[in-house]
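Here's a slice of the assembly, chains where they normally sit.
Order of writing sets the chain letters: A and B. Residues in each chain are counted from 1.
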């Protein structure tokens, strides 16, 4: 049970989210992943967009609840990083424009650690007026 | 008031935190920054390490409270991303090992937007036992 340096799941997800040229590293690792974008004042739409993306690209199996559950909590943890303190957007008059990357793989040396999921978010958060915004980042990690 | 693509403060801070080879991009932009490491079960030590690093490298002026105040809130926002929900470490039996990068610059097209500060964190969070941990990330952004 120790993180393997050459397959740091969270790092590769976050780097791929910040810089598209890293995505090929995920592929080299043979891991399932998806990339997408979502912009909304409604936090539930952010959750839904990531869930839909991950299911469409078979990162998780939609027919098994434990996989949806693992992804859901990883998404919520990533959104905490973006919203910093209260998981709210429009209800506190702000909006986000985010790129997301979801990656699934085993970042540990031991095979029995099984699959983990990383949800990386990068984009802007701010007032619902173009330009009144700054950058934000979030990363959620969960066993799946 | 719009973010300039070639000088995205948060992105360059986060990338530099994840991958040391990006640090030279900060230097190319002519921005002040510092890089450091901190491992602790005490969240106040994480705050202190980042503040000390930023003051020693003149990222902020320690003699002006508004600069300390701007940095403090950026640190707290970054820690939210790492802790996801409650800004606690040892009191909930977990510890962190983090690399931090603090960068100061103007990411906007308009000069009057002045300086902003980004605090990027990347590392591991977990039980106080080697290996019982996963990755975590945080980014705090503030005007300074």
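Following the convention adopted for this analysis, a residue touches a chain if its C-beta (ideal position, glycine included) is under 8 Å from a C-beta of that chain, and two chains touch if they have at least 3 such contacts.
Just so it is clear, the model here is predicted, and its values are computed rather than measured.
Sequence-identical chains make up the whole complex; the displayed set comprises 2, and the total in this structure is 6 copies.
We adopt the following convention: only the chains that are shown with their structure count from here on.
Centroids built from CA atoms put chain B at 20 Å from chain A. Those residues of chain B that touch chain A in the shared complex are 1-3, 8-11, 14-15, 18-19, 77, 80-82, 84-85, 107, 116, 118, 120, 122, 124, 130-141.
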